[in-house]
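Before we start, here is the structure in question, set down as structure tokens.
Removed: one protein chain of the complex. Kept in place: all other protein chains.
Moving on, here comes chain A:
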Amino acid sequence: MRAVTQVYEGGFSDAVFNSQEVFRALMDAMASPGRVIEIGKLAAAPSPISSVAASVAATLFDHDATVWCDKSITSSAAAIGWLKFHTGLELTSNPSDAQFALIGDLQTMPSLESFAKGTPEYPDRSTTIILQIDSFNGPEELTLSGPGIKDTQGFAPSQLPKMFVDQWAANRGAFPRGIDLIFAGEGALAALPRTTRISKKEA
């Protein structure tokens, strides 16, 4: 019974204005890569989906969106039930078919290469990956540059996918094809569109 109520609770209390607030945070994040933008605790999904990831999902997903979730999320019936009930999303088992991907565990996620990168004619038909992380105070700071960034921007997520800098360079090299990332941390989000260049900060 507990699992059932978990599924139905925790949606936006105000669907119109909550989703507008989260979208503006996402738009600002995408327009200024690496900038950490705080959002309130608007949606609450069952573990392992964080509040911020749940808010992003409720803002962007619906029956027109195909979504791939990693094992950490699909193994929780309550989490998948929440996503289905609150967004009506269409789940896919193939990352390269997904418009969105929701990743709970960055260590075991597939390579960026396995997601949809779009076609040369339609580079927008690509996957936007939502990565759930702990915080934006990670030990290693990346230096970002590119459109949306005046000079450079520091970015220190607490977790990153394996071999991220190399994977990202390959993704950047495929421009205009490529995937885009949304980082959902504790109480805040940030984004890396495919245009962003990463250089590791020199010690």
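Some points to look at:
Note that in this section a residue touches a chain if its C-beta (ideal position, glycine included) is under 8 Å from a C-beta of that chain, and two chains touch if they have at least 3 such contacts; residues count from 1.
Everything below uses one rule, namely that contacts and distances are computed from a predicted model.
Missing chain, UniProt protein name, picked from "Alpha-D-ribose 1-methylphosphonate 5-phosphate C-P lyase", "ABC transporter permease", "Response regulator" or "Chemotaxis protein CheA": "Alpha-D-ribose 1-methylphosphonate 5-phosphate C-P lyase". Which of A:38, A:62, A:113 or A:140 touches the hidden chain is settled by the complete complex: it is A:62.
Even with one chain removed from view, chain A keeps its contact list with that chain: residues 14-17, 19-21, 23-24, 26-27, 30-32, 59-62, 64-65, 99, 119-124, 126, 128, 147-150, 175-176, 180, 193-195.
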